[in-house]
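Apart from one protein chain that is not included, each protein chain of the complex appears where it belongs.
We just call them A and B in the order they show up, numbering each chain from 1.
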Amino acid sequence: MTDPLDSIIRQAQELTLLLIVVPLLAAFLLASLSRASELLGRIAGPVVLIASALMAGQLWLLVQRTGTVVVAVGGFPAPLGIVLHADPLGVVFALATALMALLLWPRGGPRVREQTLTLLLVAAGSGMALSGDLFNLYVFYEIVAVVSYGLAAGRDRGLAYVAAVRYLILGAVGSAMALIGIGLLYRATGTLNLAHMAALAPGTLDGPLGLAAFTLMVIGFGVKAELFPVNTWVPEVYATASARVSGLLAGVVSKLALVVVVRVLITVFADTSAHLVLLALGLLSVVSGELAALRANDLWRVLAYSSIGQLGLVAIAFAVPGAPGVMAGLVVALHHLVVKPALFLVAESWGGPVSQLAGAGRRSPWAALLFVILVLSLIGVPPFPGFWAKYLLLRGALGQSGLFQVAAAAVGVATVVEAAYLFRIVRLLYRADGERALASRPPAADLVPATVLASVLLVAMFSVAPLGVAVDGIARRASDVGAYVQAVFPAGVPAAFAREAP
Amino acid sequence: MQALATDLELLQTVLYSGAFGLVLLGLYAMASHRHLVRILLGLTLLEGGANLFLVAVGFRADAVAPIVTPGAQALPMVDPVPQALILTAIVIGVGVLALGLALTVRVFEVHGTLDVRALAQRLTQAGEATPEEPSPAPPVSVTRDAS
Partner (left out) sequence: MSSRTFASLVFTLGLGLILASVMQGLPLGGAPMQVGQAIVAQAPEAVGTANIVTSVVLAYRGLDTLGELTILFAAATAGGLVLSGRRPSHATQSQAGFILRTGAGLLFPFLLALGAYIILHGHLTPGGGFQGGAIIAAAFFVPLLSRPESPFNEAVASVIEGAAGAMFIVIGLLSLTNGGSFLEPLLGTGELGELFSAGSLPLLYVAVGLKVGAELAGLLVHLGGLGEAG
């Protein structure tokens, strides 16, 4: 007689797989489907995304009951085969990816190719969040990369191609670096399974080899995570792509890339000095991003540089060792995931020199109100959720010594700088003399998803306590390396794969 | 056996140096050339070097290819996993290169040049449109397509 828990586990395993496979299948068939029937082609994407979101929600509930769910793809046990590892952290990001793709769905005509690419983004993003194998993570990351190069270029735009080419070249260099890092790790440990590596890590990856491998991977995955020094593509791509694409890239893709880095950091490099690499790069991103935002003259570039700065904050947060770091990083990341796409949507038609925005707030009051709310939360004004994000970050950083203290100081300075350039824009929006206001009104179709995101923010503001408990639970589970290994190898690592000296 | 061990180490050093050398060559090509297609070619070299490194990781002394042939059962085989990995990596490289070339074609059609420096100048010019000049046509950065 089968244990009822077994059937729940089986269901959770199937859901984990379907989260990746269903959007993938839909993407493969979308072109033929829309050729057969235009109506079907139009609704297929959103329907699949709603189904994905529901599946992710269901998986979340199941995982709370059963603990982390592990799927051995193809029936081949770890570490021979690839395993998917569905813990609350991964499920949260899979859910967020599906929902954001739904909110930022390409609009304006059939757009079959853009929709196909967005579906692929959801499938591969779920893979990035849920996979437990290093090379598998790399493959899903590359899918997301190619999709983002394509979406960034779009069609019929003059400078978007140039920005996209630079993005592609930087991204490809990063990928080659990441591949070398993966090769180094494979040479040192002989496996690609993250849990197996975590079991073998103590003593293997402490030295310069492990550190070099991690640095290469951070640079590689850091291209999408907008980390210094590989983030030179950011301002141009966000300035030339559409608001929805910029929102997807800045909001979702960057977080997924950082989650991969953090996964590797937490499981494989737990007690090494690899944290400092992430901290240093995050610190440099914050400093360079915020200073550049201060000097930028175009709202889209301001938002792009601000995005670099915020992602530096996420990196600093995740660099704090242990569960407090994961919790701080998770809150900052989710906060930015909600706020930045909303800002891009609101600012869709507010491009061009900043002076053109004078009085634009009076002509579109709703958009200006949304902008003010989002900006207040971004800066970290209480009681908005952004305040809690920065608070957790500072508390975590101040609890550590050395470079972390410098980082905490930098976060403080960065907040002041953010307030300076963001309030300058808000003041411009509400300026009384509207005679030089050339900016057009934001279209309603963009304001609706922005309003949805802003209301998510406000709901979060009123439910800080339960959210805090939930996030704390996620962080504790995610930073528990022993539990990670236990989930993948319930009976312990098989003796045949235990370490022998090389 | 002693000489064999050092031979293996020498061989591996040569392999790794070759792979890293390709990587460095590719990076140098990408950094020093200004023509977009040459930069993409440098990228191909870089990826080739990375793939070579990955295969070299799986090397074993006196081992054969991992194909089961009658009579060769007893010999040790090289690691099949990196070979499968670079199969994927090569295909990834092809995909990225194809997309890069598509973008290059369009960049040339729209801008008439493939000189990276000239293109970068156009990007920064669009971003630094000074506020004092009333622009008769909206600056390029404003022409976003509502999608």
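Assorted remarks:
Rule of thumb we're sticking to: a residue touches a chain if its C-beta (ideal position, glycine included) is under 8 Å from a C-beta of that chain, and two chains touch if they have at least 3 such contacts.
From a predicted model like this one, the values you see are computed outputs, not experimental measurements.
Looking at A:51, A:72, A:426 or A:470, the residue that reaches the missing chain in the full complex is A:72. Although one chain is not drawn, the whole complex shows that of A:28, A:60, A:366 or A:421 it is A:28 that touches it.
When the omitted chain is restored, the residue from A:114, A:298 or A:348 that touches it is A:114. For chain A, the list of residues touching the undisplayed chain reads 14, 17, 21, 24-25, 27-29, 31-32, 35, 71-76, 79-82, 113-114, 116-117, 120, 123-124, 127, 135-136, 139-140, 142-143, 146-147, 149-151, 153-156, 161, 164, 184, 187-193, 196, 207-209, 212, 496-497, 499-500, 502. Contact between chain B and the absent chain runs through residues 5, 8-9, 12-13, 16-17, 20, 23-24, 27-28, 31-32, 34, 57-61, 65-70, 77, 79-85, 87-88, 91-92, 94-96, 98-99, 101-103, 105-106, 109.
Basically, only the chains that are shown with their structure count from here on.
Chain geometry summary: the mean Cα position of chain A and that of chain B are 24 Å apart.
Listed in rising order, the residues of chain B touching chain A in the complex are 23, 26-27, 30, 36, 39-40, 43, 46-47, 49-51, 53-54, 57, 81-82, 85, 88-89, 92-93, 95-96, 99-100, 103-104, 106-107, 110-111, 119-120, 122-123, 126-131, 138-147. Residues 106-109, 111, 114, 135, 139, 142, 145-146, 149-150, 153-154, 156-159, 161-166, 168-169, 171-173, 175-177, 179-180, 182-183, 186-187, 192, 235-236, 239-240, 242-244, 296-298, 300-301, 348-349, 351-356, 443, 445-446 of chain A are the ones touching chain B in the complex.
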